[in-house]
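Just one protein chain is left out here, and the rest sit where they should.
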Amino acid sequence: MARPVIALLTDFGTIDHYAGTVKGVVLGVCPEAAVVDITHEIPPHDVLAAALELAAAYKYFPPGTVFLVVVDPGVGSARRAMAAEAGGYRFVAPDNGVLTLVFREVPPKRVVELTERRYARPSVSRTFEGRDRFGPAAAWLAKGIELTAFGRTLASWQSLEVPEPSVGDTQIVADVLRVDRFGNLVTNLDRRTFDRFAGVGAIEIVAGREAVGKVVGAYADAEAGSLCALFGSTEHLEIAVSGGSAAARLALGRGARIAIVRR
Amino acid sequence: MARPVIALLTDFGTIDHYAGTVKGVVLGVCPEAAVVDITHEIPPHDVLAAALELAAAYKYFPPGTVFLVVVDPGVGSARRAMAAEAGGYRFVAPDNGVLTLVFREVPPKRVVELTERRYARPSVSRTFEGRDRFGPAAAWLAKGIELTAFGRTLASWQSLEVPEPSVGDTQIVADVLRVDRFGNLVTNLDRRTFDRFAGVGAIEIVAGREAVGKVVGAYADAEAGSLCALFGSTEHLEIAVSGGSAAARLALGRGARIAIVRR
Partner (left out) sequence: MARPVIALLTDFGTIDHYAGTVKGVVLGVCPEAAVVDITHEIPPHDVLAAALELAAAYKYFPPGTVFLVVVDPGVGSARRAMAAEAGGYRFVAPDNGVLTLVFREVPPKRVVELTERRYARPSVSRTFEGRDRFGPAAAWLAKGIELTAFGRTLASWQSLEVPEPSVGDTQIVADVLRVDRFGNLVTNLDRRTFDRFAGVGAIEIVAGREAVGKVVGAYADAEAGSLCALFGSTEHLEIAVSGGSAAARLALGRGARIAIVRR
């Protein structure tokens, strides 16, 4: 069997021992695993941000990778814990919609509720289920335990409302969903929708009070320091400053609106 | 032999190459190890913070794990370097009390001074012993070298003063020892001491100028945005805001006092 990969995506941050402790638990069950951090810097309890990062990353991991996704405002409550198979990958997460975007791309083959106690730690803290329930489940999955052994199959689960761009005849209004570490403003407008709209006449992109110069193919295609638009690594429109930060330049952040208007 | 695990806990931060360099050294000696970060974000030189994070994490790692703990204000000085066996684990650290809380829970079977030069790098920098002395020692331990090969057995070592709650007849005053990334104020008051006190009559918890609503079992048990108290993943009392940050709400931090008073 190939070496199992367990990829972690949480809002645990890195100042505390939390992510490390989960890894200790995981390695106790599945010492041969490659344990990889996607990020632990999801803003606390921000399920949508986690869903977006996961959707951007998962498809670049080896088939069979187990994604351990713990952004869990409902920790310790009656919200369900679940595991799923989708697109050749496995996912362990609270049932709070954090897998919504993955499931849109690769509809799940099976989703189960995590209830089987033998695949959790003997005592499950109501404040740290990542350590006591989700971590062990991910490790047992990586170890080869079948999904159906973890609990009953679920027929439905929570979904997340993901903002969609508003597409009209004369303009599109897109939402900034992510601001990355480079200050790029990443919107929910995909290339195909944009192309369909822009293909039939001249358009202008407006971000805050500024008109965005042009749509380029790479950051370095724009003049240094100038505002530009491009389709980033997930094929969504983003507003950028070549060699700088669009977020700082425009004082815009998540939730901001970007308009694409006919001229 | 199981795959060895080496878990790192330092104040090196992540902006510099320091933690990575130590991992390079470790993998040079013991390439088969799983090298895991607990955290590198201990505030610079904060031995107590490191002791607390280590004590919260170590027991969730697989038996035999080697903990490489480098928070070392005395780097390059005459303070001793040590390695220990305790609770089925191994620890490598400066002799500055950073293992105090672990040793309270699992008294060490043996502690040695790290003096054997063959298990250090040929030249030991006086500013980066993590790279030249502690890292190699941890890797050689993981590789299977016996503890006694590293130097003479020590009969005593440094201990840390850890603040204890003051428990009286009419009130307990607890200290906030940690503020975690979610803004939870984690105190030094354990559940058993609290229960003994609270079991004999009504109590009130006061944090800053606010009365804390009630003791709940999980963050989600409290009304969203409300102040609550609970016993977190290490079974110590913490003050939290459901879905928010108690540290921000109360403007309290490490060293703050929390009072539990009889009504």
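Order of writing sets the chain letters: A and B. Residues in each chain are counted from 1.
Here, a contact is a pair of C-beta atoms (placed from the backbone, for glycine too) under 8 Å apart; a residue touches a chain by one contact, two chains touch by 3 or more.
Nothing here was measured: the structure is a model prediction, and the numbers come from that model.
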Residue among A:Gly24, A:Pro94 or A:Gly232 that touches the chain left out of view: A:Gly232
Of A:Thr14, A:Thr127 or A:Thr187, the residue in touch with the unshown chain: A:Thr14
Given A:Lys23, A:His40 or A:Arg131, the one touching the chain that is not displayed: A:His40
Where the unshown chain meets chain A, residue by residue: 2-3, 5, 7, 9, 14, 34, 36-41, 53-54, 56-58, 60-62, 65, 178, 180-183, 217-221, 230-233, 243, 245
Sites on chain B contacted by the missing partner chain, in the whole complex: 12-21, 23-25, 27-28, 31-32, 35, 44-45, 73-77, 79, 125-128, 131
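One rule holds for everything that comes next: only the chains that are shown with their structure count from here on.
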Distance from chain B to chain A - Cα centre to Cα centre, in angstrom: 31
